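Shown below is the structure under consideration.
One protein chain omitted, others in place.
The block that comes next holds subunit A.
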Amino acid sequence: MSLLTRFRRVPLTIRVPVMVVMLMVAISAVISERVLDRLSKTQEVYLQGLASAYLDGIVASITPSVLREDSWEIFDSIERMKPSAENILPIETVVTGKAGLVLASSNPMTRETLRPLDGKFAAKFDGPNVVIDPQTRSGYIRRSIAYQNTVVGTVYAIFDVTSLLEERQQILVTLLATNSLITALLGCVGFVAVRRMIRPMQVLETHMIQAAAGSATVIGESEFLATNTEAASLYRAYNELVNSETERQALASQLAEEEKLASLGRLASGMAHEINNPLGGLINAVDTLRLHGERSNVRQTSIDLIQRGLHGIRDVVEAALATYRPERLARPLEESDIADLRLLVRPELRRRRQLLDFHMEGALSPEPAWPAGPIRQAILNLLLNAAAATPDCGRIGLRVEVNPNALAITVSDQGSGLPEAEATVLTAGTKMTLREGKGLGLWIVREIADELGAGVTVSGSANANTAICLSIPRTKYEVSDAA
């Protein structure tokens, strides 16, 4: 990954201030370089002027002495003319004669009188212009002594330019400190500004993450007050989206409830039929009793008939009550619940002339305590869905398997396959949005599966014989875990 790519991945709140800082550093470097260059030139001009003034005085004073080669007079002039009030002082002055011999020097110990001038020393000078050597912190300047258009000698002067270099150093430090301060300030301002600018995005991001997790909430009024109009507009759009989604969810729930009621209606109709069937026999039995009640065999047969008929009606009514008031069935699932379900779907199956293939593997026991109410509701929904999907005179299957890990309930049909949207509802969960309320029964199954911590798998081809398996884990309902 290149550095640029990595940098692009850095959060905006860091990236923008870093870019501001880098820009400021670049600007500072350019400005500092220009300022120091300008200062350097100004200082050189100043030093040149100062050195020239000094040399003018020296040359005017010593020219007659140079002509006479009067070392003492030259030395005395150098001593007397040494400025003391300036920041930039000559640290050494050497005067040579025509032959290049030292006539006098401010420091005769190092430049011995009437000896040839050291070549290395002379090489440091570059004529009338000051040469600054930062290493020795000195400025070197040379001036010829002319008399009647003839060069009779040369003055070499070395100036201590420490104060100039220190001034440069101080200005450099000041520039660096000021620029660093400004850069840091701009970096902070950039950080705060960008943070404020992207704050609405962060608020939106937080709410969207929450929405993705299934708990979408609208952005509060306080956030509106703390932001600008563009962000407020964005917030409003988001809130409208959330409200719309919430309404859609509410609608879906309502539709699910309606679906439940609709299936209840169908069941009620079946139940009425179930109740009605024995009612005919019961009425006949009552008539028989009325006519031939004195006959003990007839009476006994009629009473038995009436009793079976009433038991049948009671079973149907209890099954319905148990299913549609699940709070009454907080007890563990029992095999009688499975029998109830078979009883409940029987009217629908009979109406469609369908058969139910039931298979039970293993035995249900009080431990683990799988909750009867939601499981009954889920199986009933799956059975009704299978019945609806299967053509008339077809077969649907119900397989209940109690294995060491889970309770696996599989409902199969002979329909034309589960539509992809409804299969997705089952497998992806209730976070999926229902379209036009289709598949509400399965959506409720998914909701119950989530509640139970169960897994749902859909098998079979897309256009035939679908099998839906609800696998409820055992561990969650073990007594030790439940405790």
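Note that in this section a contact is a pair of C-beta atoms (placed from the backbone, for glycine too) under 8 Å apart; a residue touches a chain by one contact, two chains touch by 3 or more; residues count from 1.
Following the convention adopted for this analysis, contacts and distances are computed from a predicted model.
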Record-based protein name (UniProt) of the chain missing from this complex, from "Cytochrome b", "Ger(X)C family spore germination protein", "ABC transporter, membrane spanning protein (Glycerol-3-phosphate)" or "PhnD/SsuA/transferrin family substrate-binding protein": "PhnD/SsuA/transferrin family substrate-binding protein"
Full-complex contact with the absent chain, from A:28, A:113 or A:301: A:113
Subunit A, residues in touch with the chain not shown (by the definition above): 68, 70-72, 75-76, 79, 104, 107-109, 112-114
